[in-house]
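Just one protein chain is left out here, and the rest sit where they should.
Each chain carries a letter (A and B) given by its place in the written order, and its residues are counted from 1.
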Amino acid sequence: MSKKIFSIMVMALLTTLFIISTASAESLKIGSMSPLTGPYASDGTDIKNGVLTAIEVFEKQEGGIPGYDKIELFPQDDVCDPRNAVAAANKLINLKVVGVIGAYCSSCTIPASETLDEAKIVMITPASTNEQVTDRGLPYMFRMCGRDDDQAPAAAKFMKESLNAKTIFIIDDKTTYSQGLADGVSKNCKALGMNVVTHDHVNQGDKDFSAVLTKVKGANPDILYMSLQGYSPAALMSIQAKRMGIKAQIVTQDAVFQPKYMEVAKEAAEGVYLTYGFTDPTTPEYKAFQQIYEPKYGKIAAYATYAYDSTIALLKAIKAAGSTDPDKIKAELMKLEFNGASKHIKFKENGDSGSSYIAFKVVKGEFVPYWEPTNGLIK
Amino acid sequence: MDSFIQQLINGITLGGIYALIALGYTMVYGVIQLINFAHGEFFAAGGYVGVIFLSFFTGLGYMETHPILCLTASFALAMMYCAYLAIGVEKIAYKPLRKEARLAALLSALGVSIFLSNGLMLTQGVYDKAYPSELFQGGFSFGIITIGYLQVLIVCLTGALLVALNLLVFKTKIGMAMRATAQDKTMSALVAIGSNKIISLTFGIGAGLAAAAGIMVGLYYGSVRYDMGFLPGIKAFSAAVLGGIGNITGAMLGGLIIGMVEIFGAGYISGEYKDVFAFIILIGVLYFKPTGIMGENIDDTRV
Partner (left out) sequence: MIQEFKKIWKQYAITMLWLLGLLWPLLGIHPDGTLSFKQTVNVWSYIFAGTFICFIFYIINKSGNFEFFTKPVVNTSQKLGDIVQAMPSWIWKSALLIGAIIYPILTGRYPTDVVINVLLYICLGLGLYVVVGLAGMLDLGHIAFYGVGAYTYAILNVQYGIGFWVCFPLAGLTACIAGCIVGYPTLRMRGDYLAIVTLGFGEIVRIILNNWMSLTNGPNGILGVKTIGILRPVMENGLTFEIFWVKKLEYFYYFALALAILTIIAVTRINFSRIGRALEAIREDETAAELMGVNTFYYKLLAYAMGAVFAGFAGALFAARMKFVSPESFTFLESVMVLSMVVLGGMSSIPGIILGVIALIVLPEVFRELESYRMLVFGLTMIIMMLFRPSGLIAAKRKKMMETKS
């Protein structure tokens, strides 16, 4: 008997699922995809917060989109797992969203974009830097952040020209992002005549880097290049490197551009260099973002800014297109040219928006612009 | 050679941390034969409560005047908190399932684990929490070898707890009651041993040990994270099994072996395959000694 009650309950669950998924309201719907639970929840939450801020700013500045009462966001959790990402994408398709901001992990963005492409939904990723995201030639795939193959040459050039490095020790943590970038840096450094002593790996989720850092100490390179996914392992590694007395200069990448890095690593973060797309914090666009974001969610992190810009770009394109037709939105996105919070935004033919990576230095717990590829040191 | 000694020190420290978590794991297992997936979360909770109290004391200004006292108080409070948490969890989620198949409790333990780590994430925020860093930084250095004070502290604490636990289990009345409960709950109840109380106590002690490990890890690595319990939980489980699950000295030994293998694997062979080496050693040992290094032979009914 109770067996049957349970079957009924499961049936009821299924029906609620459909009811929820078919519920509708008179609003413009956009979706976001990012890990809201699991190990990357911090970056995923930054993305969601950035999108929410963008909607608020857009409604205030441009008065929303004609024909709709409000803009509604459906944030989806993908746990940085491809299966969940595809489920989230299908859910967003069912919700009939006009565009999607996401995802965080490249391994989620790639399968999710294939699914969204079938339903012709525009997707703008604020965080997936892997080349394959836009190189597959999907028509509705855009990218707000930079690419690994943009960042790697800038980083190599910086280490060569500004830091006069001769030997370099590379560590990555075996994710699509970190490994792709580390390979790129290794290649570029060799091309510039630097000696890549070792390219070693650690695993995702590791806390103890003493073994590899002992190797670094033995090799005594000029530079320790950390390519780690997220600020958290980077902070751990900086602390441990300092404790071991490693003399090598630490250089790292844009995933570490998160104020929490200094909060955790404290003095171990001082003097660390990292490459990140140039962002001018004095522009009115950035200030508008900052005014809404900071009181609500705390200090601005890397992906929040890109998520904000992605959303503004999407909403601007929808407004200009005057309809929710994906092809019109795509055409408008291509035409779009404006100053975002992070940079001047203009999408290229393949969906990339380009980036101008510069080097930052951590000085007294702040990221300070330090060097740029064309003119050298920034005063 | 220098780097070999340094790696050895690294290995002992990492092994010590694993052993510290594994001790609590194996205690709980020894008494109720439950693979407590939530143990890693007790460890994370201990780390969080430790940092909460430490920064609270720092905020009050006691940290500068009485650092040792504050640290001891934080340790004690975090251990008490985790014991409180674990006893409650045991009463709510495990006790009703004690008479059922063992896998039922395993599933419930998994639910508790997911619940607790997400609860920590929601109450403490998604970002890492930094430990006040002034404590015990620095260390001895000989040539290029450095030994941090914290590394010494971790190893000493693990050793001390090992001795204390062995004394508790083998020399006291409570320990005898624990062993009796582990062997046969019905029989021990017949000789007036309150098995519920003993199980609660064991959970409390196990979680207290996990909390101590959590604070040590927080101090050593400088920060805590809501998902920090998951991987060490698996490692500690492996360590406990490698040493012979239910055996306290075995857990310590298992922890040290796994820590060493990881460090030497990463240091001399390849960093990305270090977990593979640890698991291969584990499988190899269990292949030749199916009950772990120090495990006694299990009888058929316990399979």
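Definition applied: a residue touches a chain if its C-beta (ideal position, glycine included) is under 8 Å from a C-beta of that chain, and two chains touch if they have at least 3 such contacts.
This is a predicted model, so every value here is computed, not measured.
Colleague: Among B:Leu107, B:Ala164 or B:Met187, single out the residue that touches the unshown chain.
Modeller: The one listed residue touching the chain not shown is B:Leu107.
Colleague: Among A:Ile30, A:Ile71, A:Ile110 or A:Met123, which residue is in contact with the omitted chain in the full complex?
Modeller: Hidden-chain contact among the options goes to A:Ile110.
Colleague: What residue numbers in chain B mark contact with the hidden partner chain?
Modeller: Interface residues of chain B facing the absent chain: 29, 33, 35, 37, 48-49, 52-53, 55-61, 77, 81, 84-85, 88, 92-93, 96-97, 100-108, 110-116, 118-124, 126, 234, 237-238, 241-242, 245, 272-273, 275-276, 279-280, 282-283, 286-287, 290-292, 298, 300-303.
Colleague: Spell out, residue by residue, where the missing chain touches chain A.
Modeller: On the chain A side, contact with the omitted chain comes from 1, 3-8, 10, 13-14, 16-18, 20-22, 36-38, 41, 45, 48, 75-77, 80-84, 86-88, 90-91, 93-94, 105-107, 110-111, 114, 118-119, 130, 132, 136, 174-176, 179-180, 201, 203.
Everything that follows uses one rule, which is that only the chains that are shown with their structure count from here on.
Colleague: Find the geometric centre of each of chain A and chain B from their Cα atoms only, then give the gap between the two centres in Å, rounded to an integer.
Modeller: 35
Colleague: Once bound in the complex, which stretches of chain B touch chain A?
Modeller: 2-3, 6-7, 10, 13-14, 17, 118, 121, 126-130, 133, 137, 139, 141, 144, 146, 148, 217, 221-223, 225-228, 230-232, 262-267, 270-272, 274-275
Colleague: Show which residues of chain A lie in contact with chain B when the two form their complex.
Modeller: That would be residues 37-39, 41-42, 44-45, 171, 174, 200-203, 205-208, 210-212, 214-215, 217-218, 231-232, 235-236, 239-240, 243-245, 260, 263-268 of chain A.
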